[in-house]
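Can you keep this structure in mind? I'll have questions shortly.
Missing here is one protein chain; the remaining ones are kept as they sit in the complex.
As written, the chain order gives the labels A and B, with residue 1 at the start of each chain.
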Amino acid sequence: MSFELILFYTASAAALFATVMTITRLNAAHALLYLIASLLAVAVLFYLMGAPFAAGLEVIIYAGAIMVLFVFVIMMLNMGQQTVEQERQWLSLGIWIGPSIICLILLAEVVTLLVNDERIAGARIVSPKMVGALLYGPYLLAVELASMLLLAGLVGAYHLARPLNESHLHENDEKADEE
Amino acid sequence: MISIPVEHGLLLATILFCLGLLGVLVRRNIIFVLMSMEIMFNAVGLAFISGGSRWHQADGQIMFMLVLTLAAAEVAVGLALVLQLYKRFKTVDIDIVSEMKG
Partner (left out) sequence: MLDILWLVPTFPLVGFLLLACCALPKKIASWVGVGSVGLSALMTLIIAIELLNLPVTEQVFRQTLWQWFVSGDLHVAFTLYLDPLALVMMCIITGVGFLIHLYSVGYMADDPGFSRFFAYMNLFVSAMLVLVLGDNLVLLYLGWEGVGLCSYLLIGFWYEKPENGYAARKAFIVTRIGDTSMALGLFLLFMHLGTLDIQQLMQSAGQTWTSGSSMPTLAAALLLGGALGKSAQLPLQTWLPDAMAGPTPISALIHAATMVTAGVYLIARTHELFLLAPDVLFIVAIIGALTLLISGFTALVQTDIKRILAFSTMSQLGYMFLALGVGAWSAAIFHLMTHAFFKALLFLASGAVIICMHHEQDIFKMGGLRKCLPVSFWSFMIGGLALAALPLTSGYYSKHEILAATFAFEGAGNNLWAAGVFGALITGIYTSRLIFIVFFGEDKTHAQESIGLSIKLPLLILCALSLLGGMIQVPLESVFPIVAESPHMKGMVNGMTSLAPFIGLFVAYLFFYLKPNLPQTLVNTYPGRLLQRFWFSGWGFDWLYQKLLINPFMWFVRVNKKDVVDSLYRLIAWVTRMLHRLLSLTQTGRVQWYAAGIALGVVAIVGLGVWRDHLWF
(Lines give C-alpha, C1' and ligand atoms only; values in the text may rest on other atoms or scores of the structure.)
Protein backbone atom coordinates (compact mmCIF):
# COMPACT_ATOMS: atom_id res chain seq x y z
CA MET A 1 0.00 0.00 0.00
CA SER A 2 1.46 3.30 -1.09
CA PHE A 3 1.90 6.33 1.06
CA GLU A 4 -0.86 8.22 -0.74
CA LEU A 5 -3.35 5.48 -0.12
CA ILE A 6 -2.47 5.33 3.55
CA LEU A 7 -2.89 9.09 3.66
CA PHE A 8 -6.24 8.79 1.85
CA TYR A 9 -7.72 6.30 4.27
CA THR A 10 -6.32 8.11 7.26
CA ALA A 11 -7.83 11.38 6.09
CA SER A 12 -11.10 9.62 5.33
CA ALA A 13 -11.21 8.18 8.79
CA ALA A 14 -10.43 11.58 10.25
CA ALA A 15 -13.16 13.23 8.21
CA LEU A 16 -15.72 10.61 9.27
CA PHE A 17 -14.75 10.80 12.89
CA ALA A 18 -14.81 14.60 12.91
CA THR A 19 -18.20 14.65 11.20
CA VAL A 20 -19.75 12.21 13.60
CA MET A 21 -18.40 14.29 16.47
CA THR A 22 -19.81 17.44 14.85
CA ILE A 23 -23.36 16.23 14.76
CA THR A 24 -23.33 14.74 18.22
CA ARG A 25 -21.75 17.60 20.22
CA LEU A 26 -23.79 19.51 22.72
CA ASN A 27 -21.68 22.61 22.70
CA ALA A 28 -21.86 24.55 19.44
CA ALA A 29 -18.27 25.80 19.66
CA HIS A 30 -16.92 22.27 20.08
CA ALA A 31 -19.01 21.09 17.17
CA LEU A 32 -17.66 23.89 15.05
CA LEU A 33 -14.08 22.90 15.81
CA TYR A 34 -14.81 19.32 14.77
CA LEU A 35 -16.43 20.59 11.60
CA ILE A 36 -13.33 22.58 10.72
CA ALA A 37 -11.28 19.45 11.30
CA SER A 38 -13.55 17.53 9.02
CA LEU A 39 -13.26 20.19 6.33
CA LEU A 40 -9.48 20.14 6.57
CA ALA A 41 -9.48 16.37 6.23
CA VAL A 42 -11.62 16.66 3.13
CA ALA A 43 -9.20 19.25 1.79
CA VAL A 44 -6.44 16.69 2.15
CA LEU A 45 -8.59 14.24 0.24
CA PHE A 46 -9.04 16.78 -2.53
CA TYR A 47 -5.34 17.18 -2.80
CA LEU A 48 -4.83 13.46 -2.93
CA MET A 49 -7.44 13.16 -5.65
CA GLY A 50 -5.44 15.55 -7.77
CA ALA A 51 -7.38 18.71 -7.19
CA PRO A 52 -4.98 21.04 -5.40
CA PHE A 53 -6.93 24.11 -6.40
CA ALA A 54 -10.11 22.78 -4.87
CA ALA A 55 -8.18 21.79 -1.77
CA GLY A 56 -6.99 25.36 -1.46
CA LEU A 57 -10.47 26.74 -1.88
CA GLU A 58 -11.77 24.29 0.71
CA VAL A 59 -9.30 25.51 3.26
CA ILE A 60 -9.58 29.19 2.48
CA ILE A 61 -13.28 29.60 1.91
CA TYR A 62 -14.90 26.76 3.81
CA ALA A 63 -12.65 26.28 6.75
CA GLY A 64 -11.65 29.94 6.73
CA ALA A 65 -14.41 32.29 5.73
CA ILE A 66 -17.62 30.33 6.22
CA MET A 67 -16.63 28.81 9.53
CA VAL A 68 -15.60 32.23 10.80
CA LEU A 69 -19.16 33.34 10.14
CA PHE A 70 -20.38 30.52 12.31
CA VAL A 71 -17.97 31.51 15.04
CA PHE A 72 -19.24 35.09 14.98
CA VAL A 73 -22.84 33.97 15.19
CA ILE A 74 -22.17 31.59 18.05
CA MET A 75 -20.35 34.37 19.86
CA MET A 76 -23.24 36.78 19.30
CA LEU A 77 -25.82 34.32 20.51
CA ASN A 78 -23.68 33.80 23.58
CA MET A 79 -24.87 30.28 24.23
CA GLY A 80 -23.55 29.13 27.58
CA GLN A 81 -23.95 26.16 29.89
CA GLN A 82 -27.69 26.44 29.95
CA THR A 83 -27.88 25.85 26.20
CA VAL A 84 -25.80 22.73 26.61
CA GLU A 85 -28.25 21.43 29.18
CA GLN A 86 -31.10 22.05 26.83
CA GLU A 87 -29.22 20.25 24.04
CA ARG A 88 -28.79 17.31 26.34
CA GLN A 89 -32.51 17.18 26.90
CA TRP A 90 -33.29 17.47 23.21
CA LEU A 91 -30.86 14.79 22.14
CA SER A 92 -32.51 11.69 23.51
CA LEU A 93 -31.42 8.41 22.05
CA GLY A 94 -34.79 7.60 20.53
CA ILE A 95 -34.73 10.65 18.31
CA TRP A 96 -31.87 9.16 16.32
CA ILE A 97 -33.68 6.02 15.24
CA GLY A 98 -35.95 7.25 12.44
CA PRO A 99 -33.46 9.51 10.68
CA SER A 100 -30.77 6.85 11.03
CA ILE A 101 -32.92 4.35 9.20
CA ILE A 102 -33.51 6.79 6.36
CA CYS A 103 -29.80 7.52 6.10
CA LEU A 104 -28.83 3.86 6.25
CA ILE A 105 -31.19 2.99 3.44
CA LEU A 106 -29.77 5.82 1.35
CA LEU A 107 -26.27 4.64 2.11
CA ALA A 108 -27.19 1.09 1.18
CA GLU A 109 -28.57 2.26 -2.11
CA VAL A 110 -25.43 4.15 -3.10
CA VAL A 111 -23.22 1.28 -1.94
CA THR A 112 -25.20 -1.05 -4.14
CA LEU A 113 -24.61 1.26 -7.05
CA LEU A 114 -20.89 1.48 -6.37
CA VAL A 115 -20.47 -2.27 -5.87
CA ASN A 116 -22.34 -3.18 -8.99
CA ASP A 117 -20.41 -0.73 -11.12
CA GLU A 118 -17.32 -1.86 -12.97
CA ARG A 119 -14.06 -1.06 -11.30
CA ILE A 120 -13.05 2.47 -11.89
CA ALA A 121 -9.42 3.46 -12.30
CA GLY A 122 -7.69 6.06 -10.15
CA ALA A 123 -7.33 9.75 -10.35
CA ARG A 124 -5.02 12.15 -12.07
CA ILE A 125 -4.14 15.73 -11.36
CA VAL A 126 -6.39 18.41 -12.76
CA SER A 127 -4.40 21.61 -12.74
CA PRO A 128 -5.80 25.01 -11.76
CA LYS A 129 -5.03 26.15 -15.28
CA MET A 130 -7.51 23.68 -16.74
CA VAL A 131 -10.07 24.75 -14.20
CA GLY A 132 -9.58 28.39 -14.97
CA ALA A 133 -9.74 27.87 -18.74
CA LEU A 134 -13.01 25.98 -18.39
CA LEU A 135 -14.44 28.31 -15.79
CA TYR A 136 -14.10 31.41 -17.96
CA GLY A 137 -14.97 29.54 -21.12
CA PRO A 138 -18.04 27.36 -21.35
CA TYR A 139 -19.05 28.00 -17.74
CA LEU A 140 -19.00 31.77 -17.96
CA LEU A 141 -22.76 32.00 -17.58
CA ALA A 142 -22.68 29.79 -14.48
CA VAL A 143 -20.04 32.05 -12.99
CA GLU A 144 -22.21 35.08 -13.64
CA LEU A 145 -25.16 33.36 -12.03
CA ALA A 146 -23.03 32.41 -9.04
CA SER A 147 -21.93 36.01 -8.65
CA MET A 148 -25.55 37.12 -8.74
CA LEU A 149 -26.40 34.50 -6.14
CA LEU A 150 -23.66 35.80 -3.91
CA LEU A 151 -24.92 39.35 -4.35
CA ALA A 152 -28.42 38.27 -3.46
CA GLY A 153 -27.09 36.42 -0.43
CA LEU A 154 -25.16 39.56 0.59
CA VAL A 155 -28.17 41.84 0.31
CA GLY A 156 -30.44 39.30 1.95
CA ALA A 157 -28.13 38.72 4.85
CA TYR A 158 -27.72 42.45 5.38
CA HIS A 159 -31.45 42.99 5.33
CA LEU A 160 -32.24 40.16 7.69
CA ALA A 161 -29.51 40.81 10.17
CA ARG A 162 -30.02 44.55 10.62
CA PRO A 163 -31.14 45.60 14.10
CA LEU A 164 -34.88 45.74 14.79
CA ASN A 165 -35.91 49.35 14.42
CA GLU A 166 -38.85 51.30 15.72
CA SER A 167 -41.27 50.17 13.06
CA HIS A 168 -40.61 46.53 13.79
CA LEU A 169 -41.17 47.00 17.46
CA HIS A 170 -44.29 48.92 16.69
CA GLU A 171 -45.47 46.08 14.48
CA ASN A 172 -44.97 43.65 17.31
CA ASP A 173 -46.97 45.87 19.64
CA GLU A 174 -49.79 45.91 17.17
CA LYS A 175 -49.73 42.17 16.98
CA ALA A 176 -49.86 41.96 20.73
CA ASP A 177 -52.79 44.33 20.73
CA GLU A 178 -54.65 42.26 18.24
CA GLU A 179 -54.15 39.18 20.31
CA MET B 1 0.67 9.57 -9.23
CA ILE B 2 -0.87 6.47 -7.85
CA SER B 3 -4.52 5.88 -8.24
CA ILE B 4 -6.95 6.36 -5.45
CA PRO B 5 -10.03 4.16 -6.01
CA VAL B 6 -12.73 6.56 -6.99
CA GLU B 7 -15.48 4.41 -5.54
CA HIS B 8 -13.95 4.82 -2.14
CA GLY B 9 -14.10 8.56 -2.57
CA LEU B 10 -17.73 8.33 -3.57
CA LEU B 11 -18.46 6.02 -0.67
CA LEU B 12 -16.92 8.48 1.72
CA ALA B 13 -18.93 11.29 0.13
CA THR B 14 -22.11 9.30 0.62
CA ILE B 15 -21.34 8.54 4.24
CA LEU B 16 -20.63 12.19 4.90
CA PHE B 17 -23.84 13.17 3.14
CA CYS B 18 -25.81 10.73 5.25
CA LEU B 19 -24.23 12.01 8.42
CA GLY B 20 -25.11 15.56 7.41
CA LEU B 21 -28.68 14.48 6.69
CA LEU B 22 -28.82 12.78 10.04
CA GLY B 23 -27.75 15.99 11.69
CA VAL B 24 -30.34 18.01 9.83
CA LEU B 25 -33.09 15.60 10.83
CA VAL B 26 -32.06 15.09 14.42
CA ARG B 27 -30.80 18.38 15.83
CA ARG B 28 -33.25 20.96 17.05
CA ASN B 29 -30.69 23.67 17.50
CA ILE B 30 -30.72 25.71 14.33
CA ILE B 31 -26.97 26.30 14.44
CA PHE B 32 -26.40 22.56 14.29
CA VAL B 33 -28.86 22.21 11.47
CA LEU B 34 -26.93 24.77 9.47
CA MET B 35 -23.64 23.04 10.23
CA SER B 36 -25.09 19.73 9.12
CA MET B 37 -26.12 21.33 5.90
CA GLU B 38 -22.57 22.49 5.39
CA ILE B 39 -21.51 18.89 5.83
CA MET B 40 -23.96 17.85 3.15
CA PHE B 41 -22.73 20.52 0.74
CA ASN B 42 -19.20 19.44 1.42
CA ALA B 43 -20.05 15.80 0.74
CA VAL B 44 -21.56 16.75 -2.60
CA GLY B 45 -18.44 18.71 -3.42
CA LEU B 46 -16.32 15.68 -2.57
CA ALA B 47 -18.37 13.55 -4.94
CA PHE B 48 -17.84 16.08 -7.76
CA ILE B 49 -14.11 16.22 -7.16
CA SER B 50 -13.89 12.41 -7.19
CA GLY B 51 -15.72 12.26 -10.47
CA GLY B 52 -13.64 15.04 -11.99
CA SER B 53 -10.39 13.43 -11.01
CA ARG B 54 -11.55 10.04 -12.32
CA TRP B 55 -12.27 11.42 -15.78
CA HIS B 56 -9.45 13.95 -15.64
CA GLN B 57 -11.86 16.75 -16.31
CA ALA B 58 -12.01 20.18 -14.74
CA ASP B 59 -15.81 20.18 -14.70
CA GLY B 60 -15.91 18.46 -11.33
CA GLN B 61 -13.89 21.22 -9.74
CA ILE B 62 -16.03 23.86 -11.35
CA MET B 63 -19.11 22.23 -9.94
CA PHE B 64 -17.41 22.17 -6.58
CA MET B 65 -16.80 25.88 -6.85
CA LEU B 66 -20.44 26.51 -7.67
CA VAL B 67 -21.45 24.42 -4.68
CA LEU B 68 -19.05 26.48 -2.61
CA THR B 69 -20.67 29.67 -3.81
CA LEU B 70 -24.06 28.29 -2.99
CA ALA B 71 -22.92 27.25 0.46
CA ALA B 72 -21.50 30.68 1.12
CA ALA B 73 -24.70 32.44 0.09
CA GLU B 74 -26.81 29.98 1.99
CA VAL B 75 -24.83 30.30 5.15
CA ALA B 76 -24.88 34.09 4.99
CA VAL B 77 -28.64 34.22 4.69
CA GLY B 78 -29.16 31.32 7.08
CA LEU B 79 -27.05 32.82 9.84
CA ALA B 80 -28.78 36.18 9.39
CA LEU B 81 -32.04 34.36 9.89
CA VAL B 82 -30.66 32.71 13.00
CA LEU B 83 -29.83 36.11 14.43
CA GLN B 84 -33.27 37.43 13.60
CA LEU B 85 -34.90 34.37 15.12
CA TYR B 86 -32.90 34.71 18.29
CA LYS B 87 -33.75 38.37 18.58
CA ARG B 88 -37.46 37.70 18.33
CA PHE B 89 -37.91 34.48 20.22
CA LYS B 90 -34.82 34.32 22.41
CA THR B 91 -34.25 30.74 21.39
CA VAL B 92 -32.51 28.68 18.74
CA ASP B 93 -35.14 25.93 18.80
CA ILE B 94 -36.18 25.35 15.21
CA ASP B 95 -39.59 23.96 16.27
CA ILE B 96 -40.58 27.32 17.68
CA VAL B 97 -41.16 28.66 14.18
CA SER B 98 -43.97 26.27 13.35
CA GLU B 99 -46.81 28.75 13.07
CA MET B 100 -47.56 27.68 9.51
CA LYS B 101 -48.78 24.26 10.57
CA GLY B 102 -51.95 23.11 8.90
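The definition used in the following text is that a residue touches a chain if its C-beta (ideal position, glycine included) is under 8 Å from a C-beta of that chain, and two chains touch if they have at least 3 such contacts.
Model, not experiment: these values are computed from the prediction.
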Item to check | Contact list for the unshown chain, restricted to visible chains | outcome: A, B
Checklist entry - So which of A:Ile105, A:Ile125 or A:Leu145 would be touching the chain we can't see? => result A:Ile105
Checklist entry - Of the residues in chain A, which ones touch the absent chain? => result 98-99, 102-103, 105-106, 109-110, 112-113
Checklist outcome for this item: On chain B, the omitted chain is touched by residues 21, 24-25, 28, 33, 94-95, 97-102
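Here, only the chains that are shown with their structure count from here on.
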Item to check | Intercentroid distance (Cα basis), chain B paired with chain A, Å | outcome: 4
Next on the checklist: For a test of understanding, state which residues of chain B touch chain A in their complex under the given definition.
Outcome noted: 1-12, 14-23, 25-29, 31-32, 34-36, 38-39, 42, 45-46, 49-50, 52-54, 56-62, 64-66, 68-77, 79-84, 86-88, 92
Checklist outcome for this item: In the complex, chain A touches chain B at residues 2, 4-5, 8, 12, 15-16, 19-20, 22-23, 28, 31-32, 35, 38-39, 42, 45-46, 48-51, 53-54, 57-58, 61-62, 65-66, 69-70, 72-74, 76-77, 79, 83, 87, 90-91, 95-96, 98-100, 102-104, 106-107, 110-111, 114, 117, 119-126, 130-131, 133-135, 139, 142, 146, 149-150, 152-154, 156-161, 164
